[in-house]
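Below you'll find the structure I mean.
A single protein chain has been omitted; all remaining protein chains appear in their positions.
Order of writing sets the chain letters: A, B and C. Residues in each chain are counted from 1.
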Amino acid sequence: MGAIEEFQNVLANRHQYAKDWKERTGGKAIGGLCTYVPNEIIYAAGMLPVRILGSHEVQDITDRYLFPTVCPFCRDTLAQGLKGRYDFLDGIVMGRTCMHIQGTYDNWRNYIPTPFKKYIWMPGHVWSSSAKSCLAGEYKDFVKDLEEFFGIKITNEALDEAIDLYNTQRQLQREVYEYRKQEEPPITGAEAMEMVIAGQLMDVKEHIKFLKQLLEELPDRQLDREVGIRLMMVGSEMTDVEFVRKVEELNCTFVIDEHCSGSRVFWDDVVPQDDRVAAIADRYIDRWPCPAIGGAPGVRFKRILEFAKQWDVQGVLLYQQKWCDPHEFDIPPLTQMFKEHDIPTLTLEFDVTVPFGQFRTRIEAFIEMAELEVL
Amino acid sequence: MKKGSKMTTEYYRWTEYTWVNPDVDWRKADTVTCGIDVGSVSSQAVVLANSDIFCYSNTRTGSNSPDSAHNALNLALKDTDLKQEDIQFIVGTGYGRVNIPMAKKAITEIACHARGANYMGGPSIKTILDMGGQDLKGIHCDERGKVTQFLMNDKCAAGTGRGMEVMAELLQVPIVDVGQMSLDVAEEPPPVSSTCVIFAKSEAIGLLRSGWTKNMVLAAYCAAMAHRVVGLLERIGIEKDFTITGGISKNIGVTSRILKELGIDDPVPLKPDAQIAGALGASVFARDLLLKSRK
Amino acid sequence: MITAGIDMGAQAIKVVLIDGDKVLARTMEWTGFEPVETAQKALNKAIEEAGIKRDDVKKIVATGAGRKSVPFADTTVTEVTADAKGTIFLMPSVRTVIDIGAEEARGISCDDTGRVLDFAKNDKCAAGSGAFVESMARALEIKVPQMIELSLQSTQDAPINATCAVFAESEVVSLIHSGIAKADIAHAVHDAIGSRVSSMVRRLQIDQDIALIGGVANNAALLDIMKKHLGSDIKVPENPQFISALGAALSAASK
Partner (left out) sequence: MTTSAKYKTKPLDCWQWGKELRLEAYQEMVTGHEQGKSLILGCAATPYGMLAGLGDFVFLAGEPYGASVAADPPFSIPCMEEFESKGYSRDMCGYMRNFLGSMYLDKYYFTGGSFPKFDFAWSVRHCPAGHPKWHQIVSEFQNIPMNYIDDESMLAEGGDDEHRIDYIAQQYMESLEWMEKVTGRKYDDEKGIEAMRNYFRNEALWGEICLLNGAIPAPLDIKSMFALMPISMLRRHEEVATRFLTALRDELKDRIANQIAAVPNERYRMCMLTPPPWSFLKIFRYLENFGVVFVGTYVYLINSGEVKFRYDKNDVIPATVPEERPGWPQMKTREDLCRTVARWRYEHPFQSHLDKRKQEYIIIYNHWQANAYLLLLNRGCVPMTTSMYDFQRHMQQHGIPVSMFEGNFADCRDIDETGVLDRLEAFLEGQGIGKITEPI
């Protein structure tokens, strides 16, 4: 079976995968909300870090918990918990970012039975000189809590191994992204997404194994399809693979992304230092930030533009999870930035489910703008 | 539960029509192409002989696209000796474009409206407002009618043809009279606070009960609609020249108010018919594609 | 004491005449554009039907959206209170009342005397209302009764993602265009309302009997879906569209 199929299997049976993993290893599974949860530490504790994601199904179960103006991603994730789909979790960890996801965590800790709960007070002012020591303090508390609650010990050796594994995973995923620069990328946007999302659900060792396999397959992987227009995907959370697959049927290919379930998750490495936890904390402070980390967008915008150029994109899909104010703030200036560089943008507003029929016209028209063939 | 319970006449319905160009003989033409626009509310078919309009039709969309496409085309050909098989290339557009069996290619109404407006209004047109059955589109294009930027209304049919139909039905006013009636008011009433079809409806009922005339209600509704449209246009920015396509372009009550808010007194008129812009554009594309395929 | 309750609905005006706990007459008229005249007409009809004289009616209580506009009413009461009173009178075991009207839906929890303890409304959105069904029927080019029949024959789920009635209408159109069976669309429409209303109702404490009232209560398809969503049986009184008026007439006695 090809590596991509392996990833697709994990996605299709994500909950079963985690249950089997626990069965197999006798280890615990810890769910994470948001990308500021240090998987390195959880893995060093001998546990499986699982990113909690939505399922993109129509639901109303959250309506008595969250005001409907909480972003769809946060409602969708909470719905999964309320439906008992994450009942295999031994704990849940939240990395403080925006109010919406805090609402998800707040209701989760109150209404979904979960043995271990941890709220990591992620500093929101990452440019302050004391941010790193603060987050290191948070992560050390986290280590302590894990050790006390589960009666384990997180050793430096384990931390070193975890740091090394996650750096490798990041390195290999960046190598895969390199292939997407090619004129005819050997991997579609949907497939790349499946790879990255799977990496947030499965055992990092296993993920690395398949990443290596994929890197062997890519050089002579042939896709029987038109590349069409080269697109970039920019926004908050994006795990709706089906949507991306449908879009890529409209004569276009996503060749790069910047969002919190894509490149933003894995791009930056941990730089080893004696204090392992501090080293991990530094990584999460130095990584390029989520827009909810207020102030100065410079960092993020700069990298988005670099990506667009390096991957030679002809258009950018800016998608907005309805009500997600941190990203709403960035969309007008981002649109402006791309305009100045003659890169057309299309903004779509997402809800828990996507009315593809409605979006189709916009996406096709957007692609037609770039297709000279039509005129 | 009888009397007045259900209205007998369907006031929202407008009459379907067709037009044939007497000065064009399709048999002499090198290319005969057609564009079919199956919109959410209305469908049009336009046949080009070379680059001249030979005939067109404007019909109501049924609940299934293939039939609507057939109706539109058959009506367009009704008073001609042109048969469907004589048409060399057909492009489908509009809401139902993917379900138009006779079309060789589907192109979005956004590209088609720009191209159609460019055909009818000339290369100077830069900004197009398309007010259709459920969609509002602000479109920027270049002198060849190629789209450079566009914006659509989000998740709401407020300020669209459907909304206007609901009003016409509620007030029991023939849809074609709505625009003129809305202008026959002593003074402009404050706009209704909601353009959402459902709420505007209940608001309108309230206004009528409080003694407003139908004209005043229509004026208030057209004004609110115009205001919403202008809001959309401001987000995309307006360049000279400006024109309006789509069904509502025929509602002077809305268009005149839009132009007033925008401070535009000389919009480019679209001859012969602003409502066929989409189908016409599709037909022009069909011709391009046909010529291209011959090379 | 003979009292009258007048429900000044957006679509229809209903009148109920009672004598103590005995219902003497029920009448209903389409509201039209002169609601006060219509109300007067409906009242006179009821008096006629009951075979009594105007002076026999000791107290008139108006409820509904237009309740404040009835000059000949002695006092008014809100629909919420009227709904609870009327329902408990007919079905004492009910503690949760759901009223789906033309333009608004309500969930009410009350005690055994019909006193309102808590309630939820979605008056800001038409998506959970009778008007929603009607506009969707229009999009499907069928009449409401037909739509109900179709819905009950549905075999496939075709979820409507839209939360806004108007937007849902365009979604229905695109479902039609993509060749989904009308029956399944009809079902999806009812499901959309059902899930909106029931999720609103679930914000209340529901532990005992539930009743569905209002004109839409006669919609078998919706009732069916509401039962599924609330995972419970739902009682429907006779003449569900008259409950508010009945409640108003009853409150006249106590007021």
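Things worth noting here:
The rule we apply is simple: contacts are C-beta pairs under 8 Å (C-beta built on N, C-alpha and C of every residue); 3 or more make two chains touch, one makes a residue touch a chain.
These figures come from a predicted structure and were not determined experimentally.
The chain not shown here makes contact, within the complete complex, with A, B, C. Touch with the chain that is not drawn comes from one residue among A:79, A:93, A:256 or A:331, which is A:331. Within the whole complex, the absent chain has one touching residue among A:25, A:128 or A:156, and that is A:128.
Of the listed positions A:21, A:73, A:105 or A:338, the one in contact with the omitted chain in the full complex is A:105. The hidden chain makes contact, of the residues C:81, C:135 or C:241, with C:81.
Within chain C, the residues in touch with the undisplayed chain are 77-81, 115-119, 121, 123-124, 203, 205. By the touch rule set out above, chain A reaches the unshown chain at residues 64-67, 69-70, 94, 96-100, 102-103, 105-107, 110, 119, 121, 123-125, 128-131, 133-134, 136-138, 141, 145, 291-297, 320, 322-323, 325-326, 328-329, 331-333, 335.
Summarising the interface, chain B meets the missing chain with residues 193, 231, 234-235.
By definition in this document, only the chains that are shown with their structure count from here on.
By number of C-beta pairs in contact, B-C leads over the other of B-C and A-B. Averaged C-alpha coordinates give centres for chain A and chain B that are 42 Å from one another.
Here the spacing of chain B and chain C, counted between their Cα centres, is 38 Å.
Counting partner chains per residue, chain C shows two or more touched chains at residues 162, 170, 174, 177-178.
Counting partner chains per residue, chain A has residues 358 touching two or more of them. Residue ranges of chain C in contact with chain A, taken from their complex: 159-163, 170-171, 174-175, 177-178, 195-196, 198-200, 202-203, 229.
Residue ranges of chain C in contact with chain B, taken from their complex: 10, 12, 28, 30, 32-35, 66, 69, 103, 126, 131-132, 135, 140-141, 162, 164-167, 169-170, 173-174, 176-179, 182. Considering their complex, residues 95, 107-111, 135, 144, 146-150, 152, 154-155, 285, 288 of chain B touch chain A.
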